[in-house]
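All protein chains but one are shown at their positions in the complex.
Note that the chains take the letters A, B, C and D in the order they are written out, and that residue 1 is the start of every chain.
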């Protein structure tokens, strides 16, 4: 009984952007609802550089136990710099809160066309949602996969072939 | 009544520079006044690397609920490095205050001539001012636009075409 | 007696990833068990950018005296950027806790084939595990090796030849 | 009377280096003395990477209201990296103290010969000293110049020509 009460109490924050060209937030929420009984808080911001403080606010003001930071950086050099800045801020936000923030970024130049990019964004978001559930509820499953060359969105690299 | 009192109480900080070649601060203030009843605090500094502490002072000393950090980085490599440093500082300032700072940077090499650059600077500033209003007063409008490929200053990319 | 009690009380944190293609965590734990009587805490996360907060949680929540942060960055430019971001976060985590976190990263392009990469990952992990033991229990052994051109995983460069 | 007392009480910190090839500190102090009744504290350090903590100590230990960080980065790639690191540290120091630190860097490759470089260093230092005075005593003058394309050391770019 205590265990179930614990699961119900867990809260996942979803930080996403209007810049993204795919609704990664909706995909994450759908995957969460299908697989676990979490409470969900969502905070949508304009772009990826707004995600670090959005995630920190979800943790500190809206009491999330973990946050997913979802974004789609563009393909130009300035976009890559923005993604780098956002990533550094997300790491810093985690260190300030002792809370995991799972960054799910899909770069616009990772796929050949819009259709494949949407599929990649959906798959990566959903597979990282599974990681979020494991981090919160089943950390031993991650330990079992240590060193197994897991990838999110594309095929696993797998362990080194000896 | 409580709602209106709340709107009146909101305060927006404007941090801008003398380095910029367009008065982005004036555009932001004009757009704010046309669309909402916010109080406004302005702090003009020499260059974009002065913006992070300017924004933090607007938040902590002048009690702003959100800040717009407005700047126009030049076109040379050293200017790009300055913009990168300023962006990292702005993210850090947000994390230290749990307050959004909306960065509005217009790079001098983003347009072909002075006239187009001024138009871009005006449009981007005004469209980000709309984001600021939404973040403060109507966050559900941002959520509705999640994944819609919104851009500020140029045409929206729109959602991926499937 | 006090000395032995002290050794028994020491706790080493192992932070590793499911992204890695070699179980560096298992290698570190094996090497620790063969060489010292440490208590071990393990926290496996998806990727290297999750390591900084994982290490900080091991230190602050699970009371580790030192942490090993184990990862295998990929070979593409974005992977190199991720490794850079993770490294900066690991340094920051150390400064926030006054605790050493020994980063053991093996880049996928450091070896010609899977077999050599696995051997490198194993050797580097084990040799850094020896450093961890020295940092905790025998710091004078490190001082004796100061300036000796030590390398982990490959042959020592040795001191400059005069 | 209160106003004058206030002006007298203001203290400006000068952080400069022995690495620089021009005495920017002396230029700043001369310009300050000619234009305002400020108290001055000086802290000279070896190189630009020593400036962030020097500035923070001037603020926190010697009670400066603002600091000028003066340096002359060299022309090689490693020098550029040092300047980048120093700039990030200066921004961080400002955020930790809520105090402006005006960075005045003159890169050795900004001028064709020693004479022009010295003139540039002198002019930029003095023009930024004017900014320091405005930030402390006449912030409305900076606001009036918002978006006017001001430059320090070289000719103003001016506002965009429409």
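Following the convention adopted for this analysis, a residue touches a chain if its C-beta (ideal position, glycine included) is under 8 Å from a C-beta of that chain, and two chains touch if they have at least 3 such contacts.
Keep in mind that this is a model prediction, so the values were computed, not measured.
Counted over the whole complex, the shown chains touched by the missing one are C, D. Across C:9, C:75, C:95 or C:116, the residue that sits in touch with the chain not pictured is C:95.
Mapped onto chain C, the footprint of the missing chain covers residues 80, 84, 87-88, 90-92, 94-95, 98-103, 107, 128, 131, 135, 139, 142-143, 145-152, 157-162. Summarising the interface, chain D meets the missing chain with residues 16-26, 42-46, 49-50, 52-54, 56-57, 60-61, 78, 81-82, 85-86, 88-89, 92-93, 96, 114-115, 117-118, 121.
Throughout what follows, only the chains that are shown with their structure count from here on.
Under half of the residue numbers at the chain B-chain D interface are used by both copies of the sequence.
Chain C and chain D have centres, each the mean of its CA atoms, that are 42 Å apart. Residues of chain D in contact with two or more other chains: none. If you sketch which chains touch which, the chains link end to end in a single open path, with no loop closing it. Annotation, chain-chain contacts: A-B, A-C, B-D (touch as defined at the top).
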